[in-house]
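A single protein chain has been removed from this complex, and every other one stays in its place.
Right, subunit A next:
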Amino acid sequence: MDYRIQATQQTPAYIIYLLDISASMDQLMDAGGEQKRRMDVVTAALNSAIRQMVFRSTKGSRLSPRYKISILAYSDRVFDVLGGIKSIDEVARMKPLENIKTQRLTDTAKAFASVEKILLKELPGLQDCPAPLVCHMTDGAYTGEDPEPVVKRIMELKVPDGRVLVENIFISDEIMAEPIADPKRWPGIMPDTRLNDEYGMKLKRLSSPLPESYREMMVETGYQIEPGALMMLPGTNGDLVSLGFQMSAATPVR
């Protein structure tokens, strides 16, 4: 239970991306000094995470299927963007995020219920693999039921490598008491970090502790996330959203 199993062709890492596509995702946010739609920032960050997975999966000039991915987009309905679970070599041949359009509401509980259903079906085949990870990106409070019970159930699911990891990227302008000047030097959100937002506090409770193996990988790539940090990112700008998606792909590889 220490998140040390390496992602390999035989034991791929499974990552589920859960993207809020409610209407507010059309609002603008800071991205490297310019204003961009939140949805465009997220799409770029997810594309960059997929690129990172490809980077970490090459063996010679071949792409080894070390990652399996699902991308679910949700508003008041849940959309399976990839049309099932795809391996990274399949995703590399697709342009999965080209036609995502924003919708109206934010039924987060329904979205996580879909994730739970997928995980319950897939977990028996993932017993030798790294613990699956659910990377949830949202920009505002849910509509519909409270997602907390279903997320807590998901966080209790486990494989020998560890419990299912839940990461939250919360796009918000004012969640942090102090702005984060340099994401590369940022220590991360700790369990006792105060957030200026009630929903942010809830998402913090619903975020897994960052495994040490993931933290080591992030330190190797130049970040200074400290031990004890949670898998939660305040998406106050494009860099932090990107950091959140990079974190999701930091499974140890050979």
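One rule holds in what follows: a contact is a pair of C-beta atoms (placed from the backbone, for glycine too) under 8 Å apart; a residue touches a chain by one contact, two chains touch by 3 or more; residues count from 1.
The working rule: contacts and distances are computed from a predicted model.
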item	value
Options "Class F sortase", "ABC transporter ATP-binding protein", "PPM-type phosphatase domain-containing protein" or "Sigma-70 family RNA polymerase sigma factor": UniProt name of the undisplayed chain	"PPM-type phosphatase domain-containing protein"
Residue among A:Leu18, A:Ala31, A:Leu63 or A:Met232 that touches the chain left out of view	A:Leu63
Residues from subunit A at the interface with the omitted partner, ascending	6, 8-11, 50-51, 54-56, 58-64, 89, 92-93, 128, 253-254
